[in-house]
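FYI, not all chains are in this one, though none of them got moved.
To keep things simple, chains are lettered A and B as they appear, and every chain counts its residues starting from 1.
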């Protein structure tokens, strides 16, 4: 039974049918009659979170939707399955994350900020979806979301509660997790027959343009994605600037590499659709730190270069020798870049000093703040009122915890992905045959102008 | 003569040519020199209203525009006539609503909030447009807007001023009004020859994708639409959450129903384009009340189910037996869902108690607040400073007024629609012939690759 509990304080509470404890959803920051008389309604958290939430919504539904519609015969599926999977994943994540992180006294607290957390969980599923695009039925996608969200929520909860890391843009928890989970799934769903390509695995003029539109929406709103969960104020300001700078440098690098490494000096649309975005991931883990604009710029170039050569050399290698068919190349766009980003964040943590950051260092690296009772905490709290006690970690300790988080995230996500892949291979999952891959017609009533591959082949033979 | 009167206090006033009283437009919250010295420019109402206004703009121009471009040979018209009609309707609504609601001392007060009201009036026209899409000339559409806006503005003014209802998301005033007005128009414009379909009434692969993009934009920004005119603070927060929940549940339901009730278990694009949105309308009338997330979820499912079966069974029935050819099925997406939403709001009103809501009940259900002079009002005003006196209605009374508003809205809109339809049948309206329906070529200079139906038929014969 889900309800705004705070608004029904005396109403009957129902035990849910599965015997779980009573829980309910409740609007933050609490009901009107608990607020002091001076409360200004414009101080409601909705006005801080909603603009970022709306931007991330556009990224998830329009940006991803268009980007994944790049196949000539799989445009309906790319866009519509993204819609279906995203809607399901967000709902499921609200419930699961609610149980793990926002469950107090029998209630799940719900506000726009929780929708935002759920959208990030949804982004994880959609990234993993990229690895198996075209080779899975909607049933398989929903089951994948059903299994991935809890694994993600537990990992997120454990990392944030026990390991405690800095990862404002989600390079570790979102991008690395999603990437290795997706690779685990696609490893199990290996289709040897597709290793030499598929006759329907092509783009069209319009699907390429649509996909670039998706890239542009992601590009434009990425600063909102990376900064949505930082501290408000200067930290969020920095996160926006660093993301913009990282994206800008990776875009120019992508254009340069695409032209230089093309045999005839031409641009490849797949590079523009994907590689340009690498910088957004690469600045992620250190996006709110004082890493300087030039470091953000350099990270964009490095991430983009790794991503580009990943597409060129690593993906074919993985497909041929490791049984990993990574359809959209998420290992390049999210894995390699996520690793660079995580490493950069460790460097930034090791280099951070109070000299550079001033006392605000203990806000950004909150686990380095002195613990409760330490006299230094009181001293700092005179400088920064409301500073929360931390764990008193040194920079080296924090860096080691980051390393621990990276390895445990990769391990958990890979194992989770492989197990999920095994579930998806069950016969009841309606997996499409090799021939039916990348084909809208299996799942949709098609309009009469849909060109079937056979028609196109026939018409070419007639010529 | 339109002017920012407050800014020209001593300027000459012109009588408008048609003999109407002097009026003028004026920026809220008033000119700078009337403000106290401490006024913070960031307290200007523009910062509260503009983000919601911008979101609704995207819905009106991009969302509706793409959604209505779903016909293969009528994409230009769908998108461009939406642009034309919307622009005209907003301007006309600013003037008409200004006269009825924002006219004080010879001036029409104008701020972004008024543009927002006008966009809602425009949404009414665009929904009604859905009923006659493909069968009307731009002249007819403009005349329809010309007549619908005043009927709507009078209804809105009368309902808000005299009946006084709760309808934050506009389920009654926007969706029900628009639906029955549109049905009235299409009833009069009945074309028997089109009852068995039209050879050009088909989609194409690209028009279907474009239309889904429109749906996604509407989906993403619908929470802004439903919450734009609520009280600021917790109420707006709740409205956003309820809309998101309602849309989420209706989307999953739409996918499920579309697959289950399809003969071959495939998805139908028309369901994804329309039925997924039903939840947004269904939560509308009670969107700012404390109805609990589970109620919002249930409303989404109910609205979606009604909408789906409406498309399947009711629309064909209406077309065949009632002379009502509802092109986009607005009766399903706005009528049935609007009725469910209105009923749900009545239930929520009857169930609302001070125990549940606290004193904020008299803010949300403002007409239940004690009237001026009642000692209870003073008592409540100590808890909620600035609480406005109400009408002292009981829950039952308010519920009856809601019922009255529903019936009078339906009655006025149906009659208004029928009369408008009669005007649109005048010979000077350049109504397209049956054969010219759903054909861009009648209204546009076409690019050379535009496939005419005849060409396609010929090429099929040649094969």
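The rule is simple: a contact is a pair of C-beta atoms (placed from the backbone, for glycine too) under 8 Å apart; a residue touches a chain by one contact, two chains touch by 3 or more.
This structure is a prediction, so every number in the text was calculated from the model and none was measured.
Asker: Assuming 2 chains are placed, give the number of copies in the entire complex as this structure defines it.
Answerer: Here the complete homo-oligomer in the file comprises 3 chains.
What we mean here is this: only the chains that are shown with their structure count from here on.
Asker: Nearest 5 degrees is plenty: how much rotation brings the CA atoms of chain A onto those of chain B?
Answerer: 120
Asker: So the centre of each chain is just the mean of its C-alpha atoms; given that, what is the distance between chain A and chain B in Å?
Answerer: Roughly 34 Å, centre to centre.
Asker: What residues on chain A touch chain B, complex-wise?
Answerer: Its residues touching chain B are 1-4, 7-11, 24-25, 27-28, 31-33, 37, 39, 41-42, 44-46, 50-51, 54, 57-58, 61-62, 65-66, 69, 75-76, 79-80, 83-84, 87-88, 90-91, 110-112, 115, 138, 206, 210, 442-450.
Asker: If we count contacts the way the header does, which residues on chain B are in touch with chain A in the complex?
Answerer: Touching chain A from chain B are residues 48, 51, 55, 72, 202-209, 212-213, 216-217, 219-221, 223-224, 231-234, 236-238, 240-241, 244, 248-249, 251-252, 255, 262, 264, 266-269, 272, 276, 290, 292-294, 297, 355-360, 363, 383-385.
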